[in-house]
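Input: a single structure, listed below in structure tokens.
Every protein chain but one is kept in place in this view of the complex.
The first chain written gets the first letter, and so on, giving A and B; residue counts start at 1 in each chain.
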Amino acid sequence: MSRKAGPSRLEHALRPWRRANRMARWLVIAGTVITLVFAVLAVFADQIAPYGQDQYRYEVAGAPVDDDGDPVLESIPRRAEPGAGFPFGTTSARFDVFSRIVHGARVAFGVVVLSTVVAMGIGVPLGLISGYRGGRVDRLLVLVMDAVYVFPPLLLAIIAAFVLKEYLDPGLPSAAVAVGAVYIPQYFRVIRNHTLSVKQEPFVEAARSLGAPPRTILGRYVFFNVVQSVPVIFTLNAADAVLTLAGLGFLGYGVPYPQAEWGLDVSRAISDVVSGFWWTAFFPGLAITLLVTGLTLVGEGLNDIVNPLLRVRGYTGKVPARKEPTAEATRESDDEDITDLAKTGVV
Amino acid sequence: MTDHVVANRAPAGGPEPVLRVRELVAEYATPRGALAAVDGVSFDLHPGESLGLVGESGCGKSTLGRALLQLMPPGGAVRGRVELGGRDLVGASLPVLREIRGKDVALVFQEPMTRLDPLMRVSDHFVEAIRAHRPGTSRREARAMGRAALAQMGIPPTRADNYPHEFSGGMRQRIMIALGIVLRPQLIIADEPTTALDVIVEAQILDILDALRRDSSVGLILITHNLGIVAETCDRVAVMYAGKIVEIGDVRQVFSAPKHPYTKGLLASTISLETTRLHSIDGTPPDLVTPPPGCRYAPRCPFVMAHCTDAVPLYAEPEPGQLAACYLYPGANADGRATPREDAEVAR
Partner (left out) sequence: MTASPSAGVGRERNVSVRDTDVVLEADNLSTYFPVRTGLLGGGSGAVVKAVDRVSFDIRRGEVFGLVGESGSGKTTLGRTLLKLVDPTSGAIRYLGRDLAPLSEREMRPLRRELALIFQDPNASLNPAMTIVQGVGHPLRIHGITSSRAQTRARVAEMLERVGLSPAENFLDKYPEDISGGQKQRLVIARALITEPTFVVADEPVAALDMSVRAKVLELMLDLQRDLGLTYLFITHDLATARFVCDRIGILYLGQLVEWGRSDTLFDDPQHPYTRALLDAIPLPDPGRRDRDKRLPRGEVPDALHPPTGCRFHPRCPEAFEVCGWQGADLIDFLEDRWTTVDADTFEAESAATGPLSGVEVSRYAVRFPAADASHLLPLLRDLRDARAGRVFSAVDDVTEDRGGVAVTFRDGPEPALQPVAGRQVACHLHGVVAREDSEAIA
């Protein structure tokens, strides 16, 4: 039973990962790879993109010099097909599609990160307090959050963007706050419900019986057991946020043109599609789909890993590791999984 | 296979056993490899006989109960033979098993509420169960049968049309038993039927099970961790440790003169009203993915000998009808009375 050295905290944190089934791990790995590719594009956008996001002319080596001694700039061709110089082609505004995708990744990540900070920063503490305190505070907060939650996310984001116009110039921060507002109720709900269940655990009463003040109980006993559900909501919401941002951009409520933003680009490319220029809409659309898929894969995989109950329910292959009767498994665990099985057998 | 490995032959001229279990293995797949929660279990059960399966958590007693009816979770596998009235259940088709599970074998579990549909009246549970196995029965007839079964369990007929949540825990367990016996099964498998109940209600339920077995000569397998319950209700007892039956025999014999060191330890550690000194067993049960070699109790056994870890001991019969898988008794060695074929199989 006793191994020599105590496992480190890191090892403890990674334990669910090692216990997870192969499927869940693959989901996370595949999703992470996709997401990382976009993250690299976002961080090193300036180095990777051959052109700026709104650059329509470029310098050509050995070109003639004008009166001021500056080289004469060559215009980027209009609506060039994907090819040698412009791998994803160019737009009618002479922008390089590839460069806009790369810069758009930066906007997408910026918004995802910022909106998450907003949503988490408000949703998580409120959820904790609401769940732990209960009573009137809880009822009021739930009412407000539910009221917010009934709005379709996109509509809510548009309303938020509208309201924010008064205080913030249109741009990445305002788009991020608008998107973030949408996800506050989601963090709130998940954290509140999880807090409600953790609050019932005997170890929370134990903390009280040891004389811990509510602050300590909430911080050391409740929070650390609730926080594990945050990465799951985060990745799933991030995927959704990318979509919402694209939706906002598509409708013209997101970052202002000519800043690179995928939704915006798709929207501006609609007329191109009709004229047969498929690439201006296709590549931004593909970028949205890929990043959303990547984040969703991570989220779904993490969900399987972090939430063992779900893991058992969805399990079809081998018997999950947690079910194995360890040396001194409690009596309850000895019998628990007959429940479902026997239903099929009794009648 | 000779009857030697199998505990307790049928009494001379007695009826055929209701249940004949041979070399039953129930395995789960785990990421670390196969885990044999039940590893080579054999026994017989005769009509009107009650067998107590006793052991601590993780010893495989609950898995054994499930494996008898092929009720293994996904990823679980059963090998060996389970003969119920001459039919082998291992490898039987699902329709056949369903037929058997409701009609020939009644199952009683620890938490009855999870098995009663909260949206169905109790009487409708009976109608459904009866008509599933006897399609020709009219609703009226089925209801009457249900009422009679409930009354037998002490539940007033006036309450037959109530919903499950309107009953207390003990009443629900009575309803479950009534549901189980309404089709007159040959065998009742009760897995910790009273663990969730208070001591007085527990005694009431045990009385009911006991009366049932005596009146309708049904076989009863009672799975429990409580030695007191076995002593009160069972004719024979099988003590399980780490997936194996280490001792099996008449309950009076085993309780008054246990042979296997584990049985001795378990009996000594039981706290009863007469307890004046506390005893406990050192160590913990082994990991069943990588069980220790030889006798699985050897690492904890106070009587351990050098050769205990060489091979799995066979069943010795220190007293007639009382078998113990322990090298302390002649017959447990491979060169003892057992045939080489059995040796190979048991020591697998």
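Please note the rule applied: a contact is a pair of C-beta atoms (placed from the backbone, for glycine too) under 8 Å apart; a residue touches a chain by one contact, two chains touch by 3 or more.
Quick caveat: nothing in here was measured; it's all calculated off a predicted structure.
Peer 1: What shown chains does the left-out chain touch?
Peer 2: Result for the missing chain's touching partners among shown chains: A, B.
Peer 1: Specify the residue from the set B:Leu227, B:Leu288, B:Ala316 or B:Ala332 that touches the hidden chain.
Peer 2: B:Leu227
Peer 1: Can you work out which residue in A:Tyr132, A:Tyr183 or A:Tyr221 touches the chain that's missing from view?
Peer 2: A:Tyr221
Peer 1: Identify the residue among B:Ala142, B:Met176 or B:Leu206 that touches the chain left out of the display.
Peer 2: The single option touching the absent chain is B:Leu206.
Peer 1: Give the residue, chosen from B:Ala77, B:Ala132 or B:Ala268, that touches the chain omitted from the document.
Peer 2: B:Ala268
Peer 1: For subunit B, which residues reach the chain that was dropped from this view?
Peer 2: 56-57, 144, 147-148, 150-152, 154-159, 168-171, 198-204, 206-207, 225-233, 251-252, 255-256, 265-273, 275-284, 299-302, 304
Peer 1: Which positions on subunit A touch the chain that was left off?
Peer 2: 1-4, 6-9, 12, 201-203, 205-213, 216, 220-221, 224-225, 326-331
Everything that follows uses one rule, which is that only the chains that are shown with their structure count from here on.
Peer 1: Taking each chain's centre as the mean of its CA atoms, how far is subunit A from subunit B in angstrom?
Peer 2: Inter-chain centre distance comes to 51 Å.
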